[in-house]
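Data block below; observations after.
A single protein chain has been omitted from the complex, and every remaining protein chain is retained in its original position.
Let's turn to subunit A:
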Amino acid sequence: MTSSPSTSGTSSSLPPARNAADQARADTLTRLGLAAEAPGTPPLMEINDLKVDFQLPDGAVPAVKGVSFTLNKGETLALVGESGSGKSVTSTAILRLLPELAEIKGAIRLRGEDLLSASTRRMRELRGNRIATVFQEPMTSLNPLHRIGRQIIEVLALHRDLKGRAARHKALELLEQVGIPEPARRIDSYPHELSGGQRQRVMIAIALACEPDLLIADEPTTALDVTVQAQILRLLKSLQQRYGMAILFITHDLSIVRHFADRVCVMRHGELLETGATHDVFESPQHAYTRMLIDAEPAGEKAPVAADAPVLLSARDVRVSFTIKRPLFGPKVAFEAVRGIDLEVRRGQTIGIVGESGSGKSTLGRALLRLLKSQGQISFDGVDIMPLDKSGMRPLRSRMQVVFQDPFGSLSPRLTVGEIISEGLRVHHPELNRAQRDARVCDALSEVSLDPGMRNRYPHEFSGGQRQRIAIARALVLKPEFLLLDEPTSALDRSVQVTVIDLLRDLQARHGLTYLFISHDLAVVRALSDHLIVMKEGEVVESGSTHAIFEAPRERYTRELMQAAFAPDLGQTHH
């Protein structure tokens, strides 16, 4: 770790003997109303002019460009920004866990102690002890080979010298506090035996084991379903009240911040654009970018199609089951992912399918296009497609296309964008010559507002939003009538999401496309679909016009989803 604090002159002096420059800065902060507590009470953490450069072979890349903020005891500060804004680099710099090629300058002080000049040993004493962290990826942040009890006890042994029975007792207490059911049984579970939400609770238990002064929560709920998200946020809030720790909450999602943070820092391109009390920032954002982030909630509604519009795709009693075990003797054990679903999609319609992970929504989508084996009846444009084999399906494939969630994984890294887009043409329109294919590719790229001149580049040269446009162009080039959109915006930043949604809307209007839109994101579904299906555990919980369901959801589960997505009530604490 290279850390060369540029303000080394101040770091040697102890907190009470602040020098003039620091005093002046603190005064400015106080005047601006940024220091929540009275002058004289030093903040818990102070970051001054933090700069992080990544030393890459072809020069230094700045990731954080002079960021300053303070965090008071017991306070929640949200660090908000989209991907590449430097928010996670800032929080990782506090722990000094950045890779070696990162050069850190400036000052980070915890209770007056300069962390950038602290010894490695001192940093180890602080990590997991005074500064604890909860990361974004609950599925992979726990060691898969260790039981969860051991992973909690490890911190207790390290920082509290707690071992044996006493450590186990404390671990049980922590699991209880973070709301793991039956802690006595669960303490000996492996991470893969727990759900994502439960794993995140275990991560929180590890973080709280030593009652830290500062909890860094780096997108702790992003990978979780909305209802679980709300539970975890509630849990963090209640534990904060109990232990009086400060939380540095890193997120790209402003809607969470509104209910969760005391103050907000908005970051973009490694710079701090705006800092202020949450209420103030939301009511009167000072910076245009903040305004844009707040307004980036997808807006608008789609008008329903005429009641007599022809049916393009219809399905009766569709079932999909997966074999999960095949014992040597006895019957195989199957899991039914989709349990008898009826569906009718009319031309020009957008049907939104919402549900949490494991609800069977993606499985249903793939089964409808016969990308998965299923039972039941499916017909496309009046043709029963269930009896068709692969070659029988092929002519229909160009009329039904798919756009997947992952704009990074679903484009082959070894093909140029032009090759990716034209591949379908080679299959379905072998009569086209090279020049004609190229012309179609250029048209498709222009349709999705990308420069056709970029068709000879490779996918890694494009941003996430651009890649999703490429994926849409790949589907569009065959001039389909029906598009299955499987979470096409979930991996994108909010501001990019809005532009992709506009694009999809625009394409639908221009070409009369029919969409089946799968998402866990209610805000996006509301903006894009005219008909809604809510799924849970392979079954339809509720369906009807999008407008009607959002106005007055009939089912309890639908209400829970909406509550969690639009107005998480963080005041209450229950698990």
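The rule is short, and it goes like this: a contact is a pair of C-beta atoms (placed from the backbone, for glycine too) under 8 Å apart; a residue touches a chain by one contact, two chains touch by 3 or more; residues count from 1.
Operating definition for what follows: contacts and distances are computed from a predicted model.
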item: Protein name, per the UniProt record, of whichever chain is missing from view ("Chemotaxis protein CheA", "NADH-quinone oxidoreductase subunit I", "Oligopeptide ABC transporter permease OppB" or "Sarcosine oxidase delta subunit"); value: "Oligopeptide ABC transporter permease OppB"
item: From A:G81, A:G128 or A:P480, residue that would touch the chain that is not displayed; value: A:G128
item: Residue touching the undisplayed chain, where the options are A:V52, A:A107, A:L162 or A:I206; value: A:I206
item: Residue in contact with the excluded chain [from A:D49, A:E113 or A:E154]; value: A:E154
item: Touch residues of subunit A, complete complex, unshown partner; value: 95, 97, 123-129, 132-133, 135, 137, 140-146, 154-155, 158-159, 190, 192, 203, 206, 325, 327-329
